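First, the structure itself, so that you have it in front of you.
Removed from the display is one protein chain of the complex; every other protein chain stays in position.
And now, subunit A:
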Amino acid sequence: MDGNAPDFAAASRAALADPQLRGNFRRAMDGLMSKRAAQFADTGEWTGVRALAASVRLRALSKLPELLEKLEENCTRNGIAVHWAATTEEANAIALDILHKANAKLVVKGKSMVTEEMHLNAVLEKDGIEVLESDLGEYIVQLDGTMPSHIIMPAIHLNTKQIAHLFKRKIKDAESREDAAYLTDLARRVLRAKFQAADVGMSGVNAAVAETGTLCLIENEGNGRMCTTVPPVHIAFMGLEKVVETLEDVPPVISLLPRSATGQPITTYVNMISGPRKDGEKDGPREVHLVILDNGRSGIYADPELRDTLRCIRCGACMNHCPVYTKVGGHAYEAPYPGPIGKILVPQIEGLAKRGAMPHACTMCNACVEICPVKIPIVEIMGRLRVEAVKPGGAVKDGGAKASRAEAMVWSGWAAMNASPTAYRIATAAMSRLGNAAPASLPMLKEWTNVRTKPRFAGRTLHDLARAKGVPDV
């Protein structure tokens, strides 16, 4: 295995050994699944809104270069400075440059997954700039020194008791109270003071409207509004796929997102940001910047099949419904995007040498495909990545990195056996007769028999029985 490649198997073992963590996820995800189900009880309505949202995203992607140009043009007209970053390094450099020019010492952030992808917080801290996450979940995770475990609910791996404990340790004068209202209030008090003092506010973008140059940001806590309006400078970060064509394209996205994610009909706050404070206006930032990140996305875009990955609106519903994610939690993936979308997006961004194991952390049950609000064929893309992991020359970075001579030989032997009726008959007869003698310590059988009895070969095959009972062959 690659020296610095994250080891999902090992990380998931550790997660599974933590009963508290498993319990937290099971409970939280069960709750989220039933809340989502209640939102879409009317299957006719679901089919309709889903088709609409998918068509909005498909149309945007079908003219992505044109829409991005338009977005830049209209943002610029609105006074939003647009910056293009091919890589996360470039994006970080752009952010630092803006911060230096603003002489910034303190940054407040509203939740942004793209900045997680950039590891921006670490970069800022190294530069001596204090950065504070203002979304309650992100704030908790930051205090705890870990990563978000879910793209919508970053601290979903912790329960109230654990959070109370953390606050007690990290916040001055915190009382030891396992009371969600008290804890929220406490965090709010800390954050309020910082909002007032911050030099720069940062946020993500849920949808950027090409025709008007508007940035849409949805959230529940009001921290997003604070980050984007109180500090004198606002920097928004988006992946280049986040553009939509018209203002009418926004409602299907921002309604399906919370309905799918948390079962909320709409978020408490819907921010439509159309530029910096104008002359005569009393509030709003003096500067607004938009950093548009590529980081491998244009490569994904170039392949018609892989392109569907970019439809994603980051609702996180695929995580909530993934039987693997709900068992191991988000941290086991050691990636900014965990769960099903992570398993297809991260290997495409970071390459198959580093992330070639990720597409295999899946039973291909299709639960994610069934609920994805924009109908991404997640499992088909997963299958494609499995192919490219062992076969060089494909579209994905580091194709063939997981090729193994031994594995290829096993499959070609398997194919030879199953493609010839004679070979198949001989092999299955032998397995039926002798298979049960195989010791449980054999590789594969060992893993299987950890929690299961050995599969028992039946002694006679169906081919045999059918022939004996006179079932016609033609």
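Keep in mind that, in the parts below, a contact is a pair of C-beta atoms (placed from the backbone, for glycine too) under 8 Å apart; a residue touches a chain by one contact, two chains touch by 3 or more; residues count from 1.
We adopt the following convention: contacts and distances are computed from a predicted model.
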Identity of the absent chain, which is to be given by its UniProt protein name, from "ABC-2 type transport system permease protein", "(Fe-S)-binding protein", "Ring-1,2-phenylacetyl-CoA epoxidase subunit PaaD" or "RNA polymerase sigma factor": "(Fe-S)-binding protein"
Chain not shown: contacting residue from A:V324, A:I344, A:I376 or A:A401: A:V324
Those residues of subunit A which, in the complete complex, touch the missing chain: 9, 12-13, 16, 22, 26, 323-324, 327-328, 360-367, 369-370, 383, 386-391, 408, 411-412, 414-415, 417-421, 424, 428, 431-432, 435, 444, 447-458, 460-467, 469, 471-474
